[in-house]
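The other protein chains are all here in position, but one chain of the complex has been omitted.
Letters A, B, C and D name the chains as they come in the text, with residue numbers starting at 1 for each one.
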Amino acid sequence: MKKTSLETRDLTIRFGGHVAVNAVSCAFQAGTLTAIVGPNGAGKTTYFNLISGQLKPSAGQVLLNGSDITSMPASARTHAGLGRAFQLTSLFPNLSVMENVRLALQSRAHLGLDLWNVWNRHKALIERAEQVLEDVALAAKRDAHAAALPHGDQRKLEVGLLMALDPDIFMFDEPTAGMSVDEVPVILDLIRGLKKQTHKTILLVEHKMDVVRELADRIIVLHNGTLMADGDPETVIASPIVQQAYLGTAPVEEAAA
Amino acid sequence: MIRQLLSHDLPRNRLLTAVLLVILAGLAFAPFLFPGAKALNVAAKILIFIVLVASYDLLLGYTGIVSFAHTMFFGIGAYGIAIASTRMGPGWGSLLVGGLCAVALSLLLSLIIGLFSLRVRAIFYAMITLAVASAFQTLASQLSQFTGGEDGLNFKLPEMLSPAFQLAEEQVLGAWLDGKFITYYILFFTTVLLFLAMLRIVNSPFGRVLQAIRENDFRAEAIGYRIVVFRTLSNVLAAVFATLAGCMLAIWLRYNGPDTSLSFEIMVDILLIVVIGGMGTMYGAICGSAIFLLAQNYLQDLMRIASGTAQGLPLLPALLSPDRWLLWLGILFILSVYFFPTGIVGKLRTWRQ
Amino acid sequence: MEQATTLPAAASPNPRLYTQIDWAPLALVPALAFAALPLIGSSSTWITLTAAGLAMGMIIFIIASGLTLIFGLMDVLNFGHGVFIALGAFMAVTVLGTMPGWMGSGNLLLNLAAIGVAMLGAMVTAGAIGLFFERVIVRRVYGQHLKQILITMGGMVVGEELIKVFWGPQQIALNLPASLRGAILFGDSAIEKYRLFAVVVGLAVFTAMMIVLNRTKLGLLIRAGVQDREMVESLGYRIRRLFVGVFVAGSALAGLGGVMWGLYQQSVIPQMGAHVNVLIFIVIIIGGLGSTGGCFLGALLVGLLANYTGFLAPKVALFSNILLMVAILLWRPQGLYQVTNR
Amino acid sequence: KDIKIAHVYDKTGALEAYAKQTHTGFMMGLEYATKGTMAVNGNKLVVIEKDSQGKPDVGKAQLASAYADDRVDIAVGPTSSGVALAMLPVAEEYKKILLVEPAVADAITGEKWNRYIFRTGRNSSQDAISNAVALDKAGVSIATMAQDTAFGRDGVKAFKEALKNAKLVHEEYLPGNTTDFTAGAQRMFDALKGQSGRKVIFVIWAGPSPIGKLADLDPKRYGVEVASGGNILPAMATYKSFPGMEGAAYYYYGIPKNPANDWLVAEHQKRHNSPPDFFTAGGMSAAMALVEALKKTNGDTKTDTLITAMEGMSFDTPKGKMTFRKEDHQAMQSMYHFKIKVDPKVEWGIPELVREIKPEEMQVPITNKR
Partner (left out) sequence: MSEALLKLEGVHTHIGAYHILHGVDLEVPRGQLTMLLGRNGAGKTTTLRTIMGLWQASQGRISFDGQDITKRSTPDIAQAGIAYVPENMGIFGDLTVKENMLLAARSAGRIEQLDEKRLEWIFGLFPAMKKFWLHPAGKLSGGQKQMLAVSRAIVEPRKLLLIDEPSKGLAPAIIANMISAFRELKQTDTTILLVEQNFNFAKQLGDTVAVMDDGRIVHRGAMRELAEDEGLQTKLLGLSLAAHH
């Protein structure tokens, strides 16, 4: 039995009258990649926001390695080992690609409150940042401003920030959306690499079913904020609810890939 | 060695380096190069504004916080010295006590303001600080038993710093070694020290986080920086440096009043200098202060000449009258925001790498 | 596939959720008034103070309305707003100066006509200068708050100096016309005639703004333009013209406010705009930065509280605005009415 | 040898308009006193203008620069009391005379005084006492309304001390930037309305006069009158609402009868197409005092010589004869008890002379320490 690293209990959030995430209880295990699927607006991103602390739940708890982190701010959760890449790319636009990654590493090294040394005294951070940029295939653009990158490269940098944080729990929110077909493998390889490290827990929101099918150890389905299905990929994908509500009555492109 | 002193944040441009060296030399040898009460006064003001503006740059240029309460801290520093020297009589002890109390008060106030309002939207914060600063100014003029009200406080300094004190009987290289001379050099070395300290702060890992927060606070929080802590700290640091600048001002003027250190005009001046010099560069504070204060003090003289030559033309003499110097300063300012959005330093740096 | 069967307007799951009127701020004004009554004691004094305070609030609303309009729609914080107020007031001096006959006569209609002409003159001038201001100064800094603050501040300095060039630096008297002087008595309480006039003008401005903003597409378009100007242009609208239009309207309102304020002060000085800046900023912060209704209520609250504290504890009156602001912000950190999440 | 005089005044800033009048008056005064030669005893008078911008720190620096860089012999100015107070120690440091005109704060010739300070302008006490003399009758009840500043409080204090017969029933202090007077007025009405006899609100206010606004609140319904001192001409426009109002003024061009004033009024009308105002007369007085002193020393500008000459010196001004009191160097001068007359053709309420209050009638306290 694998160890449960992250758990949500009855996690709920309401916006006005709308229940975006409705009493979701779910446990995630280290060494497992769980894909979260569901129609648009099902509450996947909101669920992530609740786990990583961008939103406060109306009810329910988030537990990390057994301890309750529901009242922790987002920054503290990051230090506790939760890492997150965003669906809508969120970078430091006027800083260089290198600096974007370095800042993440610096946070991980708890150096933020160092007022006295010059930033570049911490050589190890710089070397590590270069390594991360290699990994996400952005080494050539290390000095460009993040804002000037094309959309696909921005997505890669978004993932790069997450890699730099090197958390125990990785949360990817549609990491490959808008990325060109030849770039997608870069990200997929990274995720595959992570899967090899058995103590990491990976959560992945993804609409591309081929990707999900290939990577996921387990799939959970959110629909209208409720947890509708949970199980191994084959069963879940085959279930009528997923076929109808998510993939649509006429499954289209799947065969081609 | 110099790299280390400058925290590896060099001017990065020949011309800029040259400009900075000229300003540094001018300030270092001002009592010898430009004897005369007015010139020395301008030089001292430049020193004070370098500290004040650099501290504001820390807040605005690096952290992206627009605050109008910066003069409040400047004023606290100046009042600290003024009130202590008035109450306790002239002496080094009064300076120390006044300075320390002022710093303590600034720490407390900036912490409160920071915690209270750094959670609200940036533009909201700007306007709230504006209101707070104006209330503080009212308060200062109301507490007239302490602050001397609208009239302010005139006070004396320790014997050694008073104009009557003479270090040597004779002039040395054209300068009288009097109390003013000593005060000037105290200000000069304080400025150098404080500036280097601020340069170090913005180039520390902490300073880098401030820039990240300026760029995208949401993301900064998400990668693990508690932004309330960083913003508040940046606020507190800026406040403390501004307070020290205020102490310097009071020591130089041997006077303080609400208009001298708390007025909104000074706030406008600070903003102008930051922008003219170049936001988020630190060196901008040096270039900006030097240019702005020279303009402020000598523009009127220039205009006197200009309006003389424009005599007889319609409207022009009225526009060029030395009394309208603010008009031209305002126009210069608007133009500089347009054409030098990155300020002198930014312009020089991109001009020829 | 699910088919839509109902009409679009009724299709929302819970439309009331987003269209409900928020009553709490509205109740604040009467609440404040009645809370003051027992403290003041004499009811005639209370009526005098309340009426004066409400009317003062109306005047403040008029001078602040242009600023809220420009901020609410265009997200531009115009520090130069005060200059337009001063400009309006100085125009009133000039215009009324040419009509001593109408002003001096005791005939109410002639007096109002004279003021009407002055208002028109002030609004046209302020609007025209606003056009220039938008073109030359504000145009290039849309969406950049810091630069807006800096540039409009520069504009304020320049504008104030230019007023000195044209009208001189000294204070100029601006007398009320004969029939608006003095007060009307209700028993033992007195209400100045001019304040009644201000109430009428204030209500007219408020109604006009509410109609234009809520009953036409204009407000929507400009709010959209602030968020994503390129997109609005891509939808085929000439957003630039609209922006100019709003800026001109806001400046004209400031001009109108200047006439009202100048007549109230009975004198004008070039610095008068700068003097009211903090006051109107407080009002629009209380209102919620850009909400017309919020600004209106905020102005009334400021006016009332200033009068009550002025009577009960004059020292406190100095800080009444800021105390009110802090109290409101503690209650609602975004101001009385929040203009969505900008 | 030229005699250098610095005029340090608030050329720009909030008091710009007042400052301009002073400078015009000062220059005209030099011209009049030297009979157009601009020289005393063969020494040419050179005036250097310095702008204090209405800021105490700038005033201080400008004065220091005038004494040190321009090597002036005497300085004159400034307009604002705050600036003046900051400038006093500078005169002491440089051991040069500073002739204060027209800043009014009592402290200038009071606790902050030093022996290099002279003042031709009137001080707050003179203002207040003369007004008290004008209003002080038995059976009169008075409420004062003043700004809550040192200026206002000093004024009320001096006024109160000078009252012998009238009864002071209420002191109202309002913030300096008050725009709405309803609340304050209401409190004064409450205090006065129960009184019998004549009821007066006396207003001491620097800057735009608020009495027009008081008039709009209809004080007449309680039988309350409003009284105030003189002011500059634009400010006296509001006085038109108060025909018959009494008070005491420092200067109004139509009141004093003497050659200097006749010349000033005629010349000013000729050159500037307007009558001279408050501060014009003050500026001229300062100039005439200066020339008189230099004449006494035969153009000697040594500070001690000048001080000796000036202490107790009497000199002519557009307001008649003034005398520098030996103790505190304050110029003792006449004030004018007036009554407002309204003439539709004139833009302001005209203060008509009731009586000249001679310096001897006013016990202006000496508050400095020598």
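Operating definition for what follows: a residue touches a chain if its C-beta (ideal position, glycine included) is under 8 Å from a C-beta of that chain, and two chains touch if they have at least 3 such contacts.
Small disclaimer: the values here were computed from a predicted structure and weren't measured.
Listed by label, the shown chains that the missing chain touches in the whole complex are A, C. Remark: the omitted chain is touched by one listed residue; of A:G66, A:G178 or A:G193 this is A:G178. Along chain A, the points of touch with the absent chain fall at residues 15, 18, 37-46, 87-88, 148-153, 174, 177-185, 188, 207, 209-210, 214, 245-253, 256-257.
Where chain C meets the missing chain, the touching residues are 1-4, 7-9, 11-13, 15, 17-19, 217, 220-221, 223-224, 227-228, 230-239, 339-342.
One rule holds in what follows: only the chains that are shown with their structure count from here on.
Taking the definition of touch as given, a chain qualifies here only if it contacts chain B and chain D alike; those chains are C.
The most distant chain from chain A, with centres taken as the mean of CA atoms, is D. Between the Cα centres of chain A and chain C there is a gap of 48 Å. Separating the CA-averaged centres of chain B and chain C is a span of 34 Å. Chain D has its Cα centroid 38 Å from the Cα centroid of chain C. Contacts with at least two other chains are made by residues 16, 148, 175 of chain D.
Shown for chain C are the residues in touch with two or more other chains, namely 164, 169, 315, 318. Residues of chain C that touch chain D in their complex: 42, 45, 48-49, 52-53, 56, 104, 164, 168-173, 175-176, 181-183, 185, 190, 192-194, 264-267, 269, 271, 275, 303, 306-311, 314-315, 317-318.
Of all residues in chain B, only 7-8, 200-201, 203-209, 211-212, 215-216, 218-227, 229-230, 233 touch chain A in the complex they form.
Chain contact summary for the complex, chain A toward chain B: residues 52, 54, 73-76, 78-79, 84, 86, 90-95, 99, 102-104, 106-108, 111-120, 122, 161, 165.
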